[in-house]
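Here's a structure for you.
All protein chains but one are shown at their positions in the complex.
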Amino acid sequence: MKELFLYDAFAGIPLCGTEGAADSIWGNWLLMPGVLLLIAGLSGLYLLLSGGKLQKGAGLYFGGLVLLLLVQSSPLHFLAMHYLFSAHMVGHIIILLGCAPLLVLGLPEQVGPDTQNILAAVSKVLSQRPWLGWLCGIGVMWFWHVTAVFDAAFPAALATGVNLLPLLLTFSLLLAGALFAWPILGPLPAYRINPLLGVLYLFTACVGCSLLGLLITFAPLGIYHHYLSADAYGFDGLIRKGWGITAAVDQQMAGLIMWVPCCFVYLSGSLYLLHNWLTAKDGQPLWKESGLNLEGDRI
Amino acid sequence: MGKLHIPEPEEALPGVELEDNQGLLQWISSVDHKQIGIMYLWMALFFMLLGGLGALLMRVQLAVPRNDLLSPEIYNQVFTMHGTTMIFLVATPAILGFSVYLSPLMIGANDMAFPRLNAFSFWIALCGGFLLYFSFLAGGAPDAGWFNYAPLNQRPYSPSPGIDYYCIGLLLAGSGTVATAVNLIVTVLKLRVPSMSLRELPVFVWMVLINSFLILAAFPSLNAALAMLLLDRQLQAHFFDIAGGGSSLLWQHLFWLFGHPEVYILILPAFGILSEVFQVFSRKPIFGYAFIVGSGMAIALLAFGVWIHHMFATGLGITVNGFFSASSLLIGIPTGVKIFSWLGTMWGGSLRFTTAMLFATAFLVEFTIGGLSGVSFAIVPIDWQLTDTYYVVAHLHYVFVGGSLFGLLAGLFYWFPKMSGKIIPEKQGKWFFWLFVIGFNMTFLIQHALGVLGMPRRVYTYPDLPNYTWMNMLSTAGAFIMGFSVLYLGFIIYKSIKSGKKAPDDPWNAYTLEWLTTSPPQLQNFKEVPPVKSFRPLRDLKQDNPNWQLQDDPWKID
Amino acid sequence: MILVLTHINTIFLSLSIFQPASSQADHIATLTNYFIVAAAFILLVVTGLLIYVILRFKAKPGDAEPRQVRRNKKVEAVMIGVPFLMVAGFFIYTINVMQEVHPPAGNQVPDVIVTGHQWWWEASYPGTGAVTANEIHLPVHKKVLLQFSSSDVIHDWWVPELGPKMDMMPGRKTHLWLTINEPGVYEGACSEFCGEQHAWMRIRVVAQRQDEYERWLQQKSQPAQEPQHPLALKGEAIFNLATCGNCHTIRGTAAQGQSGPDLTHFASRTEMLAGMMPTTEDNLRDWLTDPQQVKPGAHMPRFIFEQDSINALVAYISGLK
Partner (left out) sequence: MENRLMMFLVIGTEAIFFLSLIFAFVYFAFEPGYDNHTWQLLNIKSTGIFSVLLFASSFTFWRAEKSYKKGEVKRLKRWLFATIGLGTVFLFGQGREYWSLLHEDLTISKNNFGTSFYTLTGFHGLHVFIGLVILAIVLKLAAAGDFDEPDSSVINTVGIYWHFVDVVWLVVFTVVYVLPGVLL
């Protein structure tokens, strides 16, 4: 069963029985050291920033980490790795638009002066050049779905050796998601972008996302090879017949998940920004004028 | 109270001589947003008479089964032109007319940001309209329906030049619309009185702003589709030509990517108009300003994620249909929010039922019917039964007429004193209201049943099946009442302009800045505008000045 | 009032989509009924509130300015919450019904292949050789698979009592499942605008018990009957001479054209020209004399025949049972 463990950077530790050998799909829980290390690292980062104390918002931060752990070790991940493009997509979206914004929202408020400076510098760069965060968020999404890259991200494409790509994928999604969310949810409210610009930011992100989703939905079956390959663990019958998710339906669902629900997340974000802005009391500072100010000096 | 300098139009327009009393020439050469706005409204009325004539012809043809008054060839041209006219040459110009006329006034500006571009947009749109109608003389009008599906729009199936005129006419009108949208956005964002923040924009201006963005995002895909179609027809390209490897679905995707947002383009400004009317005649601020603006924004954003529901019956598979069923159902929520916001505005108010308010009130019921039948198309299996039947015809008329047009008529009666300086007698307005409402419901309510019964849309005749005949006859009778009421409207407008009572500057004791200036406004709208403190600046002004005198007691409560 | 309501009710129940005759239409009709109840409820709430508001808050002379309420968070929450729940409920129901009504066809061989033409329907029955037009026979109590395509523009299959409509796209294949409950004749029509004669592109589905259906299929798989009467024989000769066979097929003869309807069993169909008129010798005669007069725009060219020739052709074609 050793080769099965290759699908992440390090050997997996099955929680319930051997990975892929569980009788039911829902039994395939798997803890992977790579992911555990990542989570440990991020927890450490929090403690480092907060000076070892749990501050207000820590729940959000660690909630994000727990979500990450769930996505990465639950049967969803098993399905995503071996059977379903759509499950893979759900995982992407949760990390990019769920975990990452939670981490950003949950960053500690009280930090040391040095850290404060670093955060301020990051916030400043990102709020003056919102396109940077935008490009990260959308770019990483597109990058991982270029067919060649996509297929390479799976161990099946590699004959031997340890494949670092899946871990890189998770990490890059998390980082890009955080950079994307930063100008909107960043820890320093003074450096958040103008809410109306935020609406534009999120709407264009939705367009970028929709285009990719549309492409995947209507692309002919077979441009992503991975999920067409052999049935590794004998669940093919159940998934394709029992659940009725054929390869074609699966690819459509993947594209549609990226297209429709993903857009709703962006749109809800837009509406949240707008609502806060419209109902804010006068004189309450909501944002600082950023470098890119489409509306000019008059808002 | 600091007064602010507002640039005069002359300053914004170096080298253009603006003089009064030059007759028609003054209108043709005008770059004044008010004159252009009014010309848009005349254009809409003119084409509405043409489109309405088409509608009456169709209803006469359909009054009895197996009628051969119109040949199928003519009938298909008539219904195509009816739809195209009403969408592109009536509703759109009417909406742009109100937007262009009112937006600068409501934000305390003296003109649009680019007055000459404004005039250009109007004239190019008008030329597009004339070009479209020229096709009747050039060998046949377009005959493939307003959404002009491929491959029926290809040469072999529609050899007359009508569809070429459709492409060029709509490209021109569409370019004009896009240019106006750009102009409106720049105007609203840049030319507001400095003290008016975006959070104090009147609801109508908010809707215009959102709508303009919607236009910018929606029209390019129509323009692209039209360009492709023109290449297909003129240079034998193969975008939509199936035999040459083209795709009929591509047209549907591009067209509905435009077409669905277009529905909202036609309704959002009407929502804005209604919000103003409800506020003033309920004597209350809009209930949930943030909600009304936010739901407008939500509708605009969602509008781009639902177009596939026009294609539920094309066999895209249940996965695709399922997702778009969800998004289409969701768009019903912000629309519902608006209905309840308006009810909330009326609740606890002091309601004055002028003609404008009557239209607004009737709108609530008509639009709820149209909205609910719209939701039924988001439920895929119901769509499978009822799409492309008379049920759709009924639905879309409840949305376009019961929604957009009722809103526009409310606006017409509300702003008529401002635009013309004359008053339409309330009695005449109410006669028109009742005639129109009765005619409208008589025409279209029964068409829901016709659709359920199995009558497809766009048929030039039908066999004598049970219930078909009396239902169609009833609908035709209603159409004539509607047609008559529109003529009556033309008559009362004409009469009021000609010999109506002079209107005071602020006849409704209203809330927004356009009522601060004279009726009709001078070339220079404002010399000075007081600082704005909320989205009802004129009301604030009256509150702050206990000595403020209404020129004339406007309220005749009957 | 009650009388009017009952009358409206009877009309509605007689309407086609509320008279489902297939299990697919059944599912949709139930969903539609629930929707109507929900929609009626919302409409009632809106109109009810509106009437109350009008009666209660209509301005009276001497009214002071009302209280300037700007918002109410509880009302706003209800405003969003209730519609959201309703929408969610209908969404789940929609998905269920869709799966019942329109599962994918997979690789199953269709029972009937229907092709849309401007302006008639071609139906061929795979594995039997039977081809017919406009009147489509189907068995009851069996889940049949219909496969659709089009030879020119987009058409759309819709027989309201039998349930969902489905587009027929040129260059693509779509499908539809039908499980018809009762034998009978069901009327439908093309539901996507397809050009000049869109109005006269009607469908008749004749649902039959399995044994009758098989008998029909058997009979329609046969080649055409040899004409007996001398006039009919003359008609056959004219048919061949006038190149009718370039467009029409009459199985068992040299006529193998594909662009017009198959005429092998023409006279056994009760209506001609896609539901435009009953199949009678008179109608056939009019049609052959000047097709453009009868159905303007139809793709049948006008042949200048002598009156005798037309009579012979009518005799021949109306003998094709």
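By letter and in written order, the chains are A, B and C; residue numbering begins at 1 in each of them.
To be clear about the criterion, a residue touches a chain if its C-beta (ideal position, glycine included) is under 8 Å from a C-beta of that chain, and two chains touch if they have at least 3 such contacts.
Since the structure is predicted, the reported quantities are computational estimates derived from the model, not experimental observations.
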Within the entire complex, the undisplayed chain is in contact with A, B
Given B:Gly246, B:Gly315, B:Gly454 or B:Pro507, the residue that touches the chain left out of view is B:Gly246
Touch assignment to the omitted chain, from B:Val31, B:Leu131, B:Cys167 or B:Leu189, lands on B:Leu189
Sole touch to the unshown chain from B:Leu216, B:Leu445, B:Ala477 or B:Leu523: residue B:Leu216
Where chain A meets the left-out chain, the residues are 147-148, 211, 214-215, 218-220, 223, 294-297
Had the left-out chain been drawn, it would touch chain B at residues 113-114, 178, 181-183, 185-186, 189-190, 216-217, 219-221, 223-225, 227-228, 231, 235-239, 244-247, 250, 253-254, 257
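In the analysis below, only the chains that are shown with their structure count from here on.
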Greatest number of touching C-beta pairs links chains B-C
Of all chains, the one whose CA centroid lies most distant from that of chain C is A
In whole angstrom, the CA-centroid distance of chain A from chain C equals 47
Chain centres from averaged Cα atoms put chain A and chain B apart, in whole Å, by 41
Two or more other chains are touched by the chain A residues 249
In chain B, the residues touching two or more other chains are 289-290, 317, 326, 330
Touching chain A in the complex, chain B uses residues 189-190, 192, 194, 197-199, 289-290, 293-294, 297-298, 301-302, 304-305, 317, 319-320, 323-324, 326-327, 330
Interface with chain B, chain C side, in the complex: residues 11-12, 14-18, 25, 27-28, 31-32, 35, 39, 42-43, 46-47, 49-50, 53-54, 57-61, 63-72, 75-76, 79-80, 83-84, 87, 90-91, 93-95, 97-99, 101-104, 118, 148, 152-154, 156, 158, 160, 163-167, 169-172, 174-175, 187-199, 202, 275, 296-297
As the complex stands, chain B meets chain C at residues 71-73, 76, 143-145, 149, 151-152, 157-158, 242, 247-249, 282-285, 287-291, 313-315, 317-318, 321-322, 325-326, 329-330, 332-333, 336-337, 339-341, 343-344, 346-353, 361, 364-365, 368-369, 372-373, 375-376, 379-382, 384-389, 449, 452-454, 456-463, 465-467, 555, 557
